[in-house]
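Below are the structure tokens for one structure; questions will follow.
What you see is the complex with one protein chain gone and the rest in place.
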Amino acid sequence: MTMPSDRLSGAVLFIFGLAMYFAIIPTFVEQAEGGNIAPNTLPNILSWMIAIGGAFLVLKPTPHQTQDLRYFARALMHGAILCAGIYAMTWFGFLYVAPVLALVIMVVIGERRMHWLALGAIGMPALIWIFITQILDRALP
Amino acid sequence: MKRRTLVGIAACAVMAMTAPLMAADWKPDGSLTMQIGFGAGGSTDTMGRVLAKVMEDQTGWNVIAENKTGGGGVAMFTGIAKMPPRGTVIGLGVNMPILVNLVRRGDELPFDLESFDYLGTISKAELALVAAADAPFDDLPGMIAHAKENANMPVAFGAPPQKLLMDVAARTTGAEFNMVTTEGGAESMKLVLGGQVLAAFSSGEHFPHAEAGTMKVIAAGNAQRLSYAPDAGTFVEAGVNAYVDPYFYLATTKGTDAEALAAISGAIENALASPEVIEIVNNAIKNDPLNLGPDGTKAMMVDGLANVGVLFAK
Partner (left out) sequence: MVELSTILAGFGDAFSLINLAYVLLGVVIGQFVGAVPGIGPVMAMAIAVPFTFALDPLPAIAFLIGVNKGGLVGGAVPAVLMNTPGTPDAAATALDGYPLAKSGKPLKATKMALFSSVTGDTFSDIVLITVSAPMAILALKMGPVEILALMIFAFSVLAGLVGNSLVKGIIAAALGLLFATIGSDPENYTPRLIFGMWDLYDGLPLASVAIGMLAISEILRRLSETGGKVEAAIDLIDTGNPDDRRVTWDEYWSCRYVMLRGAVTGTILGALPGIGSTAAAFMSYAFTKAASDDPQSFGKGNIKGIAAAESANSAVVGANLIPLLTLGIPGSVGAALIISAFMIHGLQPGPLLFENQGRLVYGLFGAMIMANFINLWVGQLGLRFWVKVVTAPISVIFSSAILMCIVGVSMATSGLFGVAVMLVFAGLGYLMASFGYSLVIFIIAFFLGPRLEISVAQSLALTNGDLSQILRYPVAVALLVMSVVAVAYLLWRNQAIQRLEQKDDANV
């Protein structure tokens, strides 16, 4: 990373703050009659704080360095696995998706030992199932 | 209290005997979830959880109570309106927040009154305007006179209909109130006791303070006077033409199988007749259970929408 990361995050926050103030808050916050504090007062103040803070960081960044892009890519991959798993749950339910999700995460981390894989992919979902549906009497997602 | 309980039990026993026989063949596929549109620990939640437990004991179904908060039941009923009608999820809410939102922003809401099949009501909720026992007024006309003499009288409210009532009162009488928002009845009571506000709305949170003699009822927010404080006049009697009539009601997704509807509403009817439910309704809101039944509930909602439209339209 050649650029201190504050320039990047500051710029994003600057744009975010302005977008909130000029576009998003006017569209998605209703006006109300009466009352002591209008619905948009606090969001507007906060948007400006964020925008000004972001601009300040662009101009005067701290030496903070973020981690290597490689890590972002890996985190993104794990996040994508989670999203896929939860999306699958909306179709097939926790009971079928959970073992697969757990197995995929474990394999991606690098786990190859069969007994740990079995514990994580079969043992834990089973334990959760017993605890939630049998003991607490609740439904799984 | 004791006499009222007995009357309640007797009334409900009669209702239970005349209730339609339960459609014994139907049972939910898996469990029956009762979604409660309010947070854990409030009076709606407490009554809902007891009702669910009694329904489970009486029917043998697995009845699960869970909280789904958001806008006084709007979020919960949104979810129910969008579900496939399988007869496995029912919602418990209060009519007022739903009706007020339908009147004010019906075009934005993903449901209307026709999106549901109605199952019944638990009871009517009574809304009181209360003040500290040593407040310099005893009734609503007195309070309005006080507010006119002393500008900016602070009044606490914890839900939209309460504010709307006071708005109408201010409009019709010309008195000015400083409306102090709170997170609910309990916080409103704290402000009354602490002397920060002179009056506040209560849907039962003032009972222990009234009993201790530190609070008094100023007015009834309902169409009729309050069952527990028949001496306090209503807003309408004081010349403020507004009232609210909140009901705790149950509904499910439109298009649910008729047999399932009959079985569930029958189970609710039977549970409401049980001593446990009568006792908790008495304890939570000082009122007896009142089930309008499926048709009565729907009629109550339709009439309520018309009333709210007249009273609270912008």
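Note that the chains take the letters A and B in the order they are written out, and that residue 1 is the start of every chain.
Operating definition for what follows: contacts are C-beta pairs under 8 Å (C-beta built on N, C-alpha and C of every residue); 3 or more make two chains touch, one makes a residue touch a chain.
Bear in mind the structure is a predicted one, so any value in this text is a computation, not a measurement.
Participant: Among the chains you can see, which ones touch the chain that has been omitted?
Facilitator: Across all of the complex, the chain we cannot see touches A, B.
Participant: Name every residue on chain B in touch with the hidden partner chain.
Facilitator: Residues of chain B in touch with the missing chain: 35, 39-43, 45-46, 49-50, 52-53, 65-71, 74-75, 78-79, 105, 108-110, 152, 154, 159-160, 163, 178-183, 186-187, 189-191, 193-197, 205, 207-209, 211-212, 214, 276, 279-280, 283-284.
Participant: Determine and list the chain A residues touching the chain excluded from the picture.
Facilitator: Its contact residues with the unshown chain are 5-6, 8-9, 13, 20, 24-25, 28-30, 32-39, 42-43, 46-47, 49-50, 53-54, 56-57, 62, 64, 66-67, 71-72, 74-75, 78-79, 82-83, 86, 89-90, 94, 98, 101-102, 105-106, 108-111, 113, 116-117, 119-121, 124-125, 128, 132, 136-138, 140-141.
Everything below uses one rule, namely that only the chains that are shown with their structure count from here on.
Participant: In whole angstrom, what separates the CA-based centres of chain A and chain B?
Facilitator: Roughly 37 Å separates the two chain centres.
Participant: Along chain B, where are the residues that touch chain A in the complex?
Facilitator: That would be residues 30-31, 33, 62, 64, 66, 167, 179, 314 of chain B.
Participant: Within their complex, state which residues of chain A touch chain B.
Facilitator: Result: residues 33-35, 137-139 of chain A touch chain B.
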